Structure formats: structure tokens, C-alpha cells
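Here the complex is missing one protein chain, while the rest keep their positions.
Which chain is which? They are A, B and C, in the order written, and residues in each are numbered from 1.
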Amino acid sequence: MNTAEETGGTSPERLSAFSDGVIAIAITLLILEIKVPEAEHGQLGHELGELWPSYIAFAVSFLTIGIMWVNHHNLSRRLVAVDHGLLYLNLALLGAISFIPFPTAVIAEYLREGGSNERSAALLYSIAMIMVSAAFTSLWWHIARRPHLIQAAQRDAVRTHARKASLGIPVYVAVAALSLVSATGALIAFGVIAVAYALNRSE
Amino acid sequence: MNTAEETGGTSPERLSAFSDGVIAIAITLLILEIKVPEAEHGQLGHELGELWPSYIAFAVSFLTIGIMWVNHHNLSRRLVAVDHGLLYLNLALLGAISFIPFPTAVIAEYLREGGSNERSAALLYSIAMIMVSAAFTSLWWHIARRPHLIQAAQRDAVRTHARKASLGIPVYVAVAALSLVSATGALIAFGVIAVAYALNRSE
Amino acid sequence: MNTAEETGGTSPERLSAFSDGVIAIAITLLILEIKVPEAEHGQLGHELGELWPSYIAFAVSFLTIGIMWVNHHNLSRRLVAVDHGLLYLNLALLGAISFIPFPTAVIAEYLREGGSNERSAALLYSIAMIMVSAAFTSLWWHIARRPHLIQAAQRDAVRTHARKASLGIPVYVAVAALSLVSATGALIAFGVIAVAYALNRSE
Partner (left out) sequence: MNTAEETGGTSPERLSAFSDGVIAIAITLLILEIKVPEAEHGQLGHELGELWPSYIAFAVSFLTIGIMWVNHHNLSRRLVAVDHGLLYLNLALLGAISFIPFPTAVIAEYLREGGSNERSAALLYSIAMIMVSAAFTSLWWHIARRPHLIQAAQRDAVRTHARKASLGIPVYVAVAALSLVSATGALIAFGVIAVAYALNRSE
């Protein structure tokens, strides 16, 4: 029984195409969470302005999922085969990514409210980010430890990526702790992390 | 009139790509069924906890559709041609899969409620699972009985798969019966079946 | 200026892939129009049964869009080039197809109500079907009259298809007239037409 048989014949190309599809859908569904505001006569401009937490949450989640798309391809292009564990770790990652629209909507709704609701929303958002980061890190380590899944020339690069990905988890846990103090601060921190990541050219 | 003409020229590759698209969308739409809870001041954390049936239903449906994606590819990669019946049986399978977000939302809404509503929701969910299983089993038997649709080397494997797929239906019917006694039990049973399936490496 | 330049270089393959994407999404979004019913204690089973118009409308629209997918491929596989008019006629067809979830939701909501609301809903649904049929027929005639867009061996077949597609419009107009008498009858007629089409093996 070879690897292709074990996974129902799923190739790296097919894994990548299906993952791209789920990521493209999750990123586009984010907009559905911004609801048309009800406005009294003459108040729509004001009400649209009041939605600023929705716009920020949309932007941060969009950029975060967009970076996951770039990262996912960075991983999948190094594969030569897909095994059983990789298939289901990848499904876990896609589940975490497709979960993001929910905490995005929750934080958009409660960010203006202050008090413990705001912090609960930011904590939920942080947990979602930690789940994505943990699933992605697990994927890197899974292939780093199974050289038969990757191109021979990529082994060192994959180990480096796995180690780098591991660093994301404590950063996200730190922001989760920050969310207990300031929800807006936590959301901005996720945005800053994403922008810093995007600006940082690494191979 | 050859097979390609009969089906408007649908190739196995195109059937597979369209099916992948529908499955990727159905799996990602699941999150839309989890609605942002309304919370009194200081109650959001509690309300988010109360949504546990939504999280479980999301996870079970996500894993089930994810496994259907793996299974569908396991079938379609053995095809060399697509006939008329296969095209419409596949459409029935996609219809059953894309129906899943509705019973998922129903069971998430009513799982906490107890009484007959809870059991009605679990029964609807079970029926959806049985429809998916029946459509998928029909697809396997359709190609098992039409050797010209599959690679010659795959005939024995396809018959084995068709027989295995048939076993899923009585299992799902048994869980449907369980749903009349315990809705939560039925949902957990579907989750256990999916995890067991995912852990079981079979070619 | 050749044809590829004129259309920004859109190839038949890319036209087909984008159309497949839109069709796959439209067919999967149909389920979002079935809303979780509100049920008193012990009434969920009854309320789920009351949703029968939603289930029928879902099934009819799903099958209709599914057939459009088969038909669209039947057309696009005969192309060797895409011109400007084809590009925008195709966009009109995709617009009509992606509009279908709205009349599907309207007819599901009002089918039980009786009176003129029911007939208005069925008329809207009929208009949507006529728009899809008219756009698709226009596509066939567009390529039938421009032999440089299609494979030489396909010219006769394309003219035959264009003539056959034209027949769909009066049938749909007749069902639209029927919708003024019986909304349920009209919806069933659309279902029967779709099933008859699916069962009829034509190249």
C-alpha cells in the first residue's frame, strides 16, 4: 500500500486546489458579517461611521486569511506526496480558517460595547487565531518529520519554516492575554502582526 | 454516440473539479449557521459557552463533508469515462451534501431544548446523513456494474468499495433510531463514526 | 487585433472555469434560503414538515442549475475562441443563474399562502427561468452564427443545439402562464421539465 492509495489518491496538487477553494470562500464570506445598519432619517452617515469595528475586523481577518493563503502554498509546493495524517491536519487547518468569519462577526458586534463583553469577544477572536496558528504549525512539523513527503532539496527549508511557524503561537497567546485588558488593542495587535508579516519578505 | 457525447462531453476531470467546488463551498458555508449571540452586559462569555451545540454540530458536519471530499476523489480518480446516470447520481450526491448546512443549523438551534423538538432535529440530521450515504453508495454500485467507466485494473477494488459503502447505510439508520432516544447521543455518534473513519487507513 | 486580444485574452478554458465557479456557488447558496423554523415546544417536527415548499423549491432549482452546468459545458467544449459578445452574453447568463436563489426563496416563502401572493411568487420564478433560457439560447445562436468561434466539425451540431434551445423559451412562457392559475402546478411543471430533460439522453 503506497501513500497515494492510503489517502484515496489525493495528490499535492489536489490538496492545494481544494485548500485554495476553501480559503477563497472563507475570505469572501467575511463581508456577509457586516450587516446593513438601521438608520433614522438623516442618520445613515453616522450609523455607517459607527460600524468602524466591523471595517477593522474585516480588514484584519481578510489580511490574516490572505497571508494564510500565501503560507499554505509555500508549504504545499514543497510536497511530493500526501499521507493520511497530512490530509486530516490540513482539514483541521481549513476548519480553523473557515471558522474565522464567526469570531470576526462577534468582535465587530461587541467591540464598541466596553466591559467584559468586549473582552470576551476579543478572547474568542484570539482563540480562533491560536487554532489557525497551531494547525498550521502542526502541518509544518508533520512534513518536517516525514522526509518522504517533501522534495529532497527542501528538507532544511521545511525545518526552518516549522521552527518559524512555532514562534507564532506564543505571539498569539500573548495577544490573547492582551485581549483581557484591551479588546481594541488586541485587534490592532493582530492587524500589526499581519502587516508586519506581509511587509517582511522571507522565502 | 459515445459516452462523452451522451453526457455533453463531461470528463472525469471536469466532474471531479465541479464536485470539489460544490463540496468546498458547502463545507465553508457551515459557519454562516452560527449566529452572533445577543448578550446582556457582561453575559457574552456565558452566551458563547451556551453555543456549544453549534460548535459540535459545526465540527461533526465539517469532518463529515471533509471525509466525503476524500471519498469522492477516491471514486473519481478510478474513472475513465462519465455516463448519463453517473452525471445525475453525482448531482444527487452534491445536492445531499449541499443540504447539510440546513440540518446542521436546526440541530444546533434545538439541541439544548430537550423534549421532542431535540429529537426531531436529530432525526432530520440523521436523514440528511442517510441521503448522503445512499447517494454515495449508489455512485459506487453504478460504476461497479459498468466496467467500461473504470480503469480495468480497478474493477475488483471498485466492487470492494461499493460493498464497504453499502455498510454505511445500516450504521446511519441505527444512529437515526438512536436519535429518537438521545439527540446529543446521535450527534456524538456521527462524530465518532467520522473520526473512526478518518483514523482508519484504508486504500 | 485578433479575438484573444479583443477579449483581454480570455480563452474558452478560462471562460469555462469561471462559469463553473459561479454555477457551483449559485447551486450551493440555495440552501441558505431555507431558514431554521421557530417552533413551540414539541412542534419542530410539524414545522419542519410545513417547510415542504422550501424542499421542493430547493430540489427544482438545484436540478435546474445542475442541468445548466451540464449544458454550459456542452457549449463551451465546442469553442475554439471567445469574442467580445460571447463574453458578455455569458456574463448575462451567469447573472441570470446567480439570480435564481432569490425567486427560489420567494416561492418557498409564499407557496403555502394561496391567493395572489402565491401566483406573484410563481410568476417571479417563471421570469427567472425565462431569463436563464433566453440568455442560454442567445449564447447558442451567437456561436452558431460565428463559425470562427467553433470547431469546424461542430457547426451542424451547434445549429441543432441552438434550434433545440430556442424551444425552451415557449415552454417556459407556457409555464409562466400556468403560474397565474396554479403556483404549485407551475413549480411542479418546472421540476417535471428538468427531470424529463435529465432523463432524455441527447448528445
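In this text, a contact is a pair of C-beta atoms (placed from the backbone, for glycine too) under 8 Å apart; a residue touches a chain by one contact, two chains touch by 3 or more.
Values in this document were obtained by computation on a predicted structure and should not be read as measured data.
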| item | value |
| --- | --- |
| Which displayed chains the unshown chain touches | A, C |
| Full-complex contact with the absent chain, from C:Thr10, C:Asn71, C:Gln154 or C:Ser179 | C:Thr10 |
| Hidden partner chain, residues of chain A it touches | 20-21, 23-25, 27-32, 34, 36-37, 39, 41-45, 48, 58-59, 62-63, 66, 69-71, 73-74, 77, 198, 201, 203 |
| Touch list for chain C against the chain that is not drawn | 1, 5-10, 14, 17-18, 21-22, 25-26, 29, 32-33, 84, 87-88, 91, 94-95, 98-99, 101-102, 105-106, 109-110, 113, 115-117, 120-121, 123-124 |
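Everything below uses one rule, namely that only the chains that are shown with their structure count from here on.
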Separate pieces, if any, that appear once chain B is removed in thought: A | C
| item | value |
| --- | --- |
| Superposition of chain A upon chain B: rotation angle, C-alpha, nearest 5 degrees | 90 |
| Whole-Å gap between the CA centroids of chain A and chain C | 35 |
| Contacts with 2+ other chains: residues of chain A | none |
